[in-house]
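Just passing along the structure, written as structure tokens.
Removed from the display is one protein chain of the complex; every other protein chain stays in position.
Labels run A, B and C following the written order; every chain starts at residue 1.
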Amino acid sequence: MKEIVLRQMKERGITIEGIVEIVFDLQKPYHPSLNKENCREAVNAVLDKREVQHAILTGLALDIMAEKDLLPQPILQIIKEDESLYGIDEILAIAITNIYGTIGITSFGYLDKMKIGLIGKLDSRKGSVNTFADDIVAAIASAAAAKIAHSLKGGSES
Amino acid sequence: MKEIVLRQMKERGITIEGIVEIVFDLQKPYHPSLNKENCREAVNAVLDKREVQHAILTGLALDIMAEKDLLPQPILQIIKEDESLYGIDEILAIAITNIYGTIGITSFGYLDKMKIGLIGKLDSRKGSVNTFADDIVAAIASAAAAKIAHSLKGGSES
Amino acid sequence: MKEIVLRQMKERGITIEGIVEIVFDLQKPYHPSLNKENCREAVNAVLDKREVQHAILTGLALDIMAEKDLLPQPILQIIKEDESLYGIDEILAIAITNIYGTIGITSFGYLDKMKIGLIGKLDSRKGSVNTFADDIVAAIASAAAAKIAHSLKGGSES
Partner (left out) sequence: MKEIVLRQMKERGITIEGIVEIVFDLQKPYHPSLNKENCREAVNAVLDKREVQHAILTGLALDIMAEKDLLPQPILQIIKEDESLYGIDEILAIAITNIYGTIGITSFGYLDKMKIGLIGKLDSRKGSVNTFADDIVAAIASAAAAKIAHSLKGGSES
């Protein structure tokens, strides 16, 4: 299943390396000894979780269906225009973030607002619908950052 | 917008009256003077909320896309089979339930497990995909029940 | 840390065995080969999680402070009377339930409404404040049930 999720992510312009960069920039100030390999492991652990996979597949399917004009109206237009009051993209993202506890919510909000790295690239890609994709990237990065914070502290995650 | 939401719900077999019955059965034991008109008003107030409308439209669109085999695999099969570990249907439902505060979560869980009234009918309809529809009904009923509990207590809702 | 959490739970009348009974009754119909040892392992895994421990310690502290009349008013009275519209007990519980994904929410709502086993005993204990304790038990049991559902299905949890 994870293979399929990774392939669908890649087809939508989402790479593990792009997410690793965000996690590294986010957590480096708090953990000076952190390296990208630690971040890659954390991102991979997040992507192993079944509910994360389901949220990703669902969000990307909605982006794809919207891009192909296959969704019924008015939800088609709401998703295509990434309407700021839509809210459902954030809801799926929070389901991902929660996997390692609530502390990931703060990073998610920050990343979603600042559109750092890959998140900003997805958000501004012309001709392509990335209403869910950018929030999914921010959410995976936040969950991975939470996992790192928990494991560097010692003890069981979340 | 609400008109469109109500029409799409009806096309999927979801009527306001079906939801009103559930709310009435749920809250009657706690509020003996409750009548169906109170329940109808509460259900209508829930359906006035923008984020509720977005959650309903998104969930029903996923059911429809799955029924028409338009979604990519493997999410198509997961949604068609209403796989018990999918989880995203509950996530959308909780976004609806939260509109009047967390107390609605208890009713939602109870209704989702007991499959009362319209919820059970949707859950067992052959040939039709209602993976999101049954949770949406349970969530609207729970939010309406929470609204009634708050307003009968007096003071501001939630 | 877990030792301390277990001791504080016990002092408030919450035993692992009491929670195991609830999980077993909840999941047995779906997994005929399930035994109590599987349930005990799942409950222990839930109690290993840091955010679960924090939610338990915070909830029990509020119960204890309320029982000793140490909280300021009006929150003292709201917690002592287990006011049905309080909502914060459910909020802490959901943080526990979410640890293995959203599917635990349904069991939580059901257990919270039906007051099964230890949950009902805590809810009706005279002279003792268990506003948070009963929801905490329902939440731990629901999270453990979700963990069992995920692991019997195979693949990674949640």
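Assume contacts are C-beta pairs under 8 Å (C-beta built on N, C-alpha and C of every residue); 3 or more make two chains touch, one makes a residue touch a chain.
Just so it is clear, the model here is predicted, and its values are computed rather than measured.
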Among C:16, C:75 or C:114, residue touching the chain not depicted: C:75
Subunit C residues touching the omitted chain (full complex): 1, 4, 8, 50-51, 54-55, 57-58, 61-62, 64-65, 70-75, 78, 85-88, 91-92, 95
Residues in subunit B touching the chain absent from view: 1, 48-52, 95, 98-99, 101-103, 150, 153, 155-158
Residues belonging to subunit A that touch the chain removed from view: 84-85, 87-88, 90-91, 94, 101-103, 105-114, 149-150, 153
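Note that only the chains that are shown with their structure count from here on.
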Centre-to-centre distance between subunit B and subunit A (centres being mean Cα positions), rounded to whole Å: 27
For subunit B, residues contacting two or more additional chains: 85, 87-88, 91
